[in-house]
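The structure under discussion appears below in the form of structure tokens.
All protein chains of the complex are present and in place, except for one that has been dropped.
Let's turn to chain A:
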Amino acid sequence: MTTPDHHNTSIDLDRFNAVFFEECAEHLADMEHILVALDPAHPDGEELNALFRAAHSIKGGAGIFGFRDLTVVTHELESLLDKVRGNELGLTATMIDLFLEARDAIAMQLAGHRDGAAVDQGVIEDICRRLRDQIETNAAAAEASTSSHVPSAEPMTGFRRLEIVFSPDNDIFQRGVRLENLFNELAQLGDLSVKAEIPEAPPFEAFDPEVCHARWIFALDTAAADEEIWDIFEFVAEREQLTIITRDEQATAAPSPAREDIPAPASTPAEAAIAPMGRRAYDRDETAPGAFGRRGGEAESSIRVGVTKVDQLINQVGELVITQSMLSQMAAVLDPVLFENIHRGLLQLERNTRDLQQSVMSIRLVPISIVFSRFPRLVRDLAAKLGKQVDLKTVGEATELDKGLIEKVADPLTHLVRNCLDHGLESPEARMAAGKDPVGTITLRASQVGGRIVIDVMDDGAGLSREKILRKAAERGIPASDAMTDEEVWQLIFAPGFSTAETVTDISGRGVGMDVVLRNVQALSGRVQVSSEPGAGTRVTISLPLTLAILDGLSVAVGGEKFIIPLNAIIESLQPKPEEIKSVNGRTVVHVRGEYLPLLPLHQLFNLETAVTRAEEGIVVLVDVEGEKAALLVDALLDEHQVVIKSLEANYRKVEGTAGATILGDGRVALILDVHALLRMR
């Protein structure tokens, strides 16, 4: 046996590693998010701090869990970030690009550890070297500029460095004094750094958390008079508890009032270390309110639970719902007067189980921002590659949908966004020639409409070209005619093998695009629609069910079996009259309200024996999927239910014409029809 050392304890470690990987992934996502939004001219100090903390957390975790290689890049990244946030180096666009590359390198290393993916050491070394180069070259430049800058700075009169020693009463906490408010007020007077000291700690037994033993030493660069400082401490401290010492007149370069926004070059690195960022010096503490990694109170009140546990819970609640409906069915035969209590209890049980089911389902719902957040980076990179200028807008990021759906909708959305960039938006020159803003806009919008989630991907580009699509369709042998409506023409882009890009690029346009999008979305019981206006842009709308786990359906009987037809596909059901049944080319159609709908006898599709073989003897259910209509012939309609969707593939295989199965109130299995697939089966 030649297992590596750390594998001996791998059972436990694997679990911890998984948590570490997950956290790293989150940190990396956060970094990307911040980096893409970061404006090199006016970086927000808090965001720089957040970046630093993310890198630092990854480095720290990697060190603890023994992923030495992960610490290498993060260390270099951290060093450079530290200089930037300390205002020693000015942030440049190159740096942001470099940070992004470094982030990708770390992601690659992470994937290497987690999934055994290949790690290109050359890339890692290259990144490290370039990060170091940035520090060295920029440090030299910064030094040159500051040394010429400092002497020329106008020394501000009355500007000085103060040392304030604050030794409060022991009972300051008990009096309810909020020290952070004090710190805030002081920080508004100038550059502040704070240090706490415990001059004499009591023995451990005598330690009381409400008794204050600490004293604070503030270093403050300010133009304010002593009186202003006294005022701040007015209600907190007696005069003798506060000492103000003037350390140095004209301590640093004059801080401008707008210091928070413009990173002033610090005079020397040593000084920057003492009082680097004004009132943000203490904010760097991760426990500071609003600091990165804390996101309000949410972090404290949420727990990390494995998806399998949640799914198990959902399954069990599904069982409960089935048991409950079984009980209701059994009790239905009982005399409502004699067994009034049972009926009332069962009604209550039904309400409770429904509520419980809804609550449990909501656990799986996650905000779509998880998917949207990956697009700023994608758009940024692609736009640079294509030489286009793009502004990405996201709306409705808080819209929630099922976690399983989120994962599966990411690919189609990526494809659509790429299409917008590649085919939809014009080059800046073409836009200007058309009298439009050279910066194109791509909008991602999510919203909940009824029981469905609607995601729009919109661009304000050239729009789809009817002529081009028709020409291309003819070239590709896709049936099309000039008489088609715009709607129908737009649908052509979903045909397999269709691509209208003038040149095939590596970004999109391999002709596998839209049909794959359509297929992926349909696999999620979703729909795709396109609308477009020449010159104004294109909009692709994806509509998805809220969850894949439950479905509203109508149960129907066919030859002793029961089937569930999804309610959202049903238009109406009726008993046709003999004269409404017609035969066209040997196929039976039903004539309803001026429309001829093909008749699909379910007993034929599913090879079942039944007494009802003629349409006028049974019931036809009219269904509509994406504008395609048909009439399903069934023996009888049974009931309307909310059913829990179960996979047939878990233990068996996919059954043609079905979207899964469910368990009915009587404990029997019923197949859920996939109406779209049924239409293809005839």
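In this section, contacts are C-beta pairs under 8 Å (C-beta built on N, C-alpha and C of every residue); 3 or more make two chains touch, one makes a residue touch a chain; residues count from 1.
Keep this in mind: contacts and distances are computed from a predicted model.
S.K.: Identify the UniProt protein name of the omitted chain, choosing among "Heme exporter protein B", "Energy-coupling factor transport system ATP-binding protein", "Chemotaxis protein CheW" or "Electron transfer flavoprotein subunit alpha".
M.R.: Hidden chain identified via UniProt as "Chemotaxis protein CheW".
S.K.: Considering the complete complex, identify which of A:Gly424, A:Pro576, A:Gly618 or A:Gly657 is in touch with the unshown chain.
M.R.: A:Gly657
S.K.: From the list A:Gly61, A:Gly318 or A:Pro566, which touches the chain that is not on show?
M.R.: A:Gly318
S.K.: Taking the full complex into account, find the residue in A:Ala410, A:Ala430, A:Leu567 or A:Leu605 that is in contact with the omitted chain.
M.R.: A:Leu605
S.K.: For chain A, which residues reach the chain that was dropped from this view?
M.R.: Those residues of chain A that touch the unshown chain are 315, 318-319, 322, 561, 605-608, 646-657, 661, 663, 667-671.
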